[in-house]
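Other chains dropped; remaining ones untouched in position.
For reference, chains read A and B in written order, and residue numbers begin at 1 within each chain.
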């Protein structure tokens, strides 16, 4: 009997169970460099210690998406090794900022279990928390996945959690230190402030980024995400896609980096409302992105934009509203529909 | 009307205009690791804190080419987003050394504007300065690019700057701390000192390096250079090359890393006299390099070599002098002709 981890099947989970995930991770400036090099991220707040100090922070914080991917990666061996599909995210909040040198670990609580009618799979909801070396939460989010059952006859207690459609603006967490009074718009990359964005507005991010196998593998390993579908070409040759799948988090990060062009000052992601990986991305594909402003909230010291980040492959979406047609179907090029909150300076 | 940046066209520039570029960048040891991993750079001075301390410096400085690429990258969204060609470099001087932890920003002054006779493009000269967190200049250079006009009929004030053919040896900047009295030639990689090189000498750097799409994309994003031609395979399929172009700075760095073999101790680049990207490089190509010693200057504490770094693709240039034939034409394999100064210890 080998000692390697077979992963949890649907019936291995229990409502209320808490799982402490393996491999805590000290985040370093090396991780930040790699993230920049793998995505093209350009937000001044995460790129420059001086810029961050001018905004009241001790140094440049780590891009919240790095935090998300690292925390997510830790959960994979326990939650989604036998997953058929990653179904969604909700109620994501970025809390204490993470700086190079901080050490993150992750815990998940099982908050939902629901068998599918075919009895071969079930849906598992977990609330995952990223926690730093001081015990403070840095991230809190719900995700749900469809997981294989080992035994069709297995039965366990079930429940489906109630999830908010979006994080309420009043629940967004902003560091008390953050202060954009001395914000340098030139260094930020544009003059566009909170006041300049309107709900319903679409922004075409113009640029495209072609992804190579080496790039998504390097990124996904950086996050210590071990899902085989991203790495094993021999196994994947026998899958329905016939090739390696790119980790959805890579898609989110590429689309978000592209969105700099038009959302330069909306650096700080505050919350994740929802996210759907509409179609898979493969090496050789080119990612394009557009954003829709869904909502705005004045948080006092800063503004917040609720943004819908839509990514497409191999075809720009010039009229981004075309991402869905009249009957709610996505354009076949669409790969991601991601709903989040970001802070932005007021003028 | 989308908020994304369309870039400046020829007639958007004004003589004397100063542009403060976006996204300041704290350089870290992560950037240094990536530079080593992407180029194969091996100069002891940039690789070892102990070696640098023995040369009077507080720790290993960042390779000046990293500084060049980062500063250059910042200028792209403002200067060359609508460029047809990057035409040349001149009067480049590396000033205050950059150490991990330093934060760089960039400013450019428009010093030349000259419409081409076809009225569709014009040549823009800018003098760009890289500036650290103390306000000290770390790099100063001129580059000129051919930029598209938006409107053929637009007219603006024109001027063409006078540029030096090379940086005078007396204008090269050397840190007062630098002291090679205790130089360890074994650790440096060879016994070749200033005295051993002669003007007119050619050095064949022997080794070759094949470049992959993932490698040049990772490098170019590390420098936060956003020129689409390097990243968007879909767009490039419709270009005259039909594929992604490798950023010229990647070529310079690969050739320079290859030049370690024969120029081991000439680590510290002091100035850039001129540079021409003779032909494009594409993924899958293999880079070879040779150097010609153009001049020598005894700077007192250290020597300086003026070097011509010639790179070729897919074919070694064993007789490097063959890079140009009798009528001044380049060998078709040549991709780079780069003229620079580097410091080297005296015996």
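Here, contacts are C-beta pairs under 8 Å (C-beta built on N, C-alpha and C of every residue); 3 or more make two chains touch, one makes a residue touch a chain.
Not measured: the values here are computed from a predicted model.
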Quiz item: Given 2 shown copies, how many make up the whole thing?
Solution: 3
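As a convention for this text, only the chains that are shown with their structure count from here on.
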Quiz item: Expressed in ° and rounded to a multiple of 5, what is the rotation angle of the C-alpha superposition of subunit A on subunit B?
Solution: 120
Exercise. Let me have the rounded angstrom distance from the C-alpha centre of subunit A over to the C-alpha centre of subunit B, please.
Key: 36
Exercise. Would you tell me which residues of subunit B are touching subunit A in their complex?
Key: 2-5, 20-26, 28-31, 33-34, 77, 100-101, 103, 105, 133, 212-215, 217-219, 221-222, 224, 226, 228, 231-235, 244
Quiz item: Which bits of subunit A are touching subunit B when the two form their complex?
Solution: 28-34, 36-40, 42-44, 47-51, 60, 100, 186-190, 192, 196, 202-210, 212-215, 218, 261-264, 284, 286, 314-315
